[in-house]
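The block underneath contains the structure these notes are about, expressed in structure tokens.
Note that one protein chain is taken out, while the other chains of the complex remain in position.
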Amino acid sequence: MLGFSRSQFIAFLIMVALIVVCPFVLYPVFLMRVLCAALFACAFNLMIGYVGLLSFGHAAYFGMGSYVTAWTMKHWHLDAFLAIGLGGLTGAALGLVLGYLAIRRSGIYFAMITLALAQMVYFFCLEAPFTGGEDGIQQVPRGRMLGFLDLSNDMTMYWVVAAIFIGGFLTIHRIIHSPFGQVLKGIRENEPRATSLGYRTDDYKLIAFVLSCAITGIAGGTKALVFGIATLTDVHYSTSGEVVLITLLGGLGTVFGPAMGALIVTAMENYLAQAGAWVTVIQGAIFMVCVLAFRRGVIGEIANWRKLTL
Amino acid sequence: MMMIFGIPAPLLFGQLLLGLINGAFYAMLSLGLAIIFGMLNIINFAHGALFMMGAFVAWALLNYLDIGYFPALILAPLIVGVFGVILEKTIISRLYKLDHLYGLLLTFGLSLVIEGLFRNAYGSSGMPYRIPSVLQGATDLGFMFMPNYRGWVVLSAAVVCLATWAIIEKTSLGATLRAATENAPLVQAFGVNVPRLITLTYGAGIALAAFAGVLAAPIYSVNPNMGTNFINTVFAVVVIGGMGSILGSIVTGFALGVVEGMTKVFYPQASATVVFVVMVIILLTRPRGLFGKAA
Partner (left out) sequence: MTLNRRTLIAAAAAATVPAMARAQAQPVLRIGCLTDMSGPYKDLAGPGAINAIHQALEEFGASAKGMKVEVLSADHLNKPDVGATVVRQWIDRDNVDVIVEVANSGVALAVAGIAKEKNKVYLNTGAATSDLSGSACNANTIHWVYDTFMLAKSTGGAMVKAGGDSWFFITADYAFGKALQRDTTEFVESAGGKVMGSVAYPFPGTTDFSSYLIQAQASGAKVLGMSNAGTDTINTIKQAKEFGITKKMRLAGLLLFLTDIHSLGLDVAQGIVLSDTFYWDMNDRARAFSNRYSPKNGGARPTMVQAGVYSSISHYLKTANAMGVAQAKADGAATIAAMKKMSTDDDCFGPGSIRADGRKLHPAYLWEVKSPAESKGAWDYYKPLATTPGDQAFRPLDKGACPLIKS
């Protein structure tokens, strides 16, 4: 169903049910943060999990998407749908240029070149006047979606974010299970073989990269809209690092891992914020335990234990 | 006054020298990273935190035990090195067979823990540590006023770097080490205790970081975040020099210090970004780094 296996379909239903029920139990703004992080992580997972390339600079696309959405909402008073779309386009365009440079490298070198390129984007954002430096773009209005949805209401905003997340999630799933996705997996497993079969592997990788960046840009734009701010934190390398951690904690290369990881990491940040000075110590300890004890990530371990594909 | 690109020549010479001094720190830190990567195949993100520990141990020796700078220069690397050995034995040794990513994440978590603990214990604004009285004062070099301590830093760093390079490239111990990197089972078959060799290598790499930390203590504020400021640049140095290349990291460390120094004169805002520009250019043209061997 929808290209899911049986176990995946059940997991998908559980996830959708949680998305529907949670805002009545938990705080919706917190949940929106989780969903934005989850979409970001799913987009990132497309690269690491299915192309086998670790991008250490995804904050660049997330942050630029966030800046463009925030700026167009604040100064042009665009419809939220258009502004988020522009955020996604910005991510894609930037991904095309930087990806073109980076895609020829693999392994640790790909990670390093994406990091270096992202640092340059960070520098641009720091210097460019439209980003407002470290104060960021503040007090961005949420505006209206498609002309009739008033997003200033938290619950309306929540349903929009939930729709964007599920849409993005299914798009990524569709990409993975398309013939294009099969070629990607082929490239990941054995690139020379894929080349010998006549595939231009670099082009395939670049397209995947651009798609990943586009969805990342959408996630960034959505986040800017939810909080009404776009700041340097979004383009900083620590954000790139965070998405790696989210994906790893949830389970690299699993369909549901990134969403689970986003939930865990965001909850940690949110609730540990009140644990005062111990935040970073606890975070660090959790990452160490994760790498040492359950390397497949939460979803990966469950899948392995129950012999399921998730 | 002679001018070069609109800048007075003495000022430019001064900046070159200062760049070289900063390069000394990059060289020492990236050297440790390169050794650890070459031998253990671990990208040691905790390097910055261990550098910071070196500075803090020196501060603690002075404040609690009244042990001064020069003994600390030996003792602090030893203490932190032993800590490194314990880390390797208990945690890091579990990751050798895995992808680089896991080592990177584990050591990243480790650095969060170490820095967080120090921040809780000592606050974030830092501790004072004085320049030893022998090295106080400055020398007039004609083109600039050179603090004696900075001269000491660049000299001792150069000596330590060269000594490390010589041990690895010119001694039989170094030969065994290099052989173990190439083919561990074979070297083990010759009766060499490879796991112990690896442990000691990690300890030595960490000791180098701690040594740099002690050197840095009198110049920079001894505070829990002092390592994070360095770590990105140092990673860039290792990549540009060629991952795991000993000579590459030393030469690139000093060279990048100079490049950064020049940027500070002509376009200071970009001085933190320039290393990444260099890194992109190198990765696009010579992906194995300046001194890296072709795979």
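Chains here go by letter, A and B, matching the order in which they are written, and residues are numbered from 1 within each.
One rule holds in what follows: a contact is a pair of C-beta atoms (placed from the backbone, for glycine too) under 8 Å apart; a residue touches a chain by one contact, two chains touch by 3 or more.
Everything numeric in this text was worked out from a predicted model, so none of it was measured.
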Chains in view touching the one left out: A, B
Contact with the hidden chain (one of B:Ala72, B:Ala272 or B:Leu290): B:Ala272
Among B:Leu78, B:Met127 or B:Ala158, residue touching the chain not depicted: B:Met127
Residue in contact with the excluded chain [from B:Gly38, B:Gly54, B:Gly116 or B:Pro287]: B:Gly116
On chain B, residues whose C-beta touches the chain left out of the figure: 8, 11, 14-15, 18-19, 21-22, 116, 119, 123-128, 130-131, 138, 144-145, 147, 149-150, 219-221, 223, 225-226, 229-230, 232, 261, 264-265, 268-273
Chain A, residues in touch with the chain not shown (by the definition above): 27, 29-30, 33, 123, 126-127, 132-136, 138-139, 154, 223, 227-229, 231-234, 269-271, 273-277, 279-280
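Here, only the chains that are shown with their structure count from here on.
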Interfacial residue positions of chain B with respect to chain A in the complex: 43, 91, 94-95, 98, 100-102, 105-106, 108-117, 119-120, 232, 235-236, 239, 243, 269-270, 272-273, 276-277, 279-280, 283-284, 287
Chain A residues within the chain B interface of the complex: 54, 101, 104-105, 107-109, 112-113, 115-117, 119-120, 122-123, 127, 237, 241, 244-245, 248, 277-281, 283-288, 290-292, 295
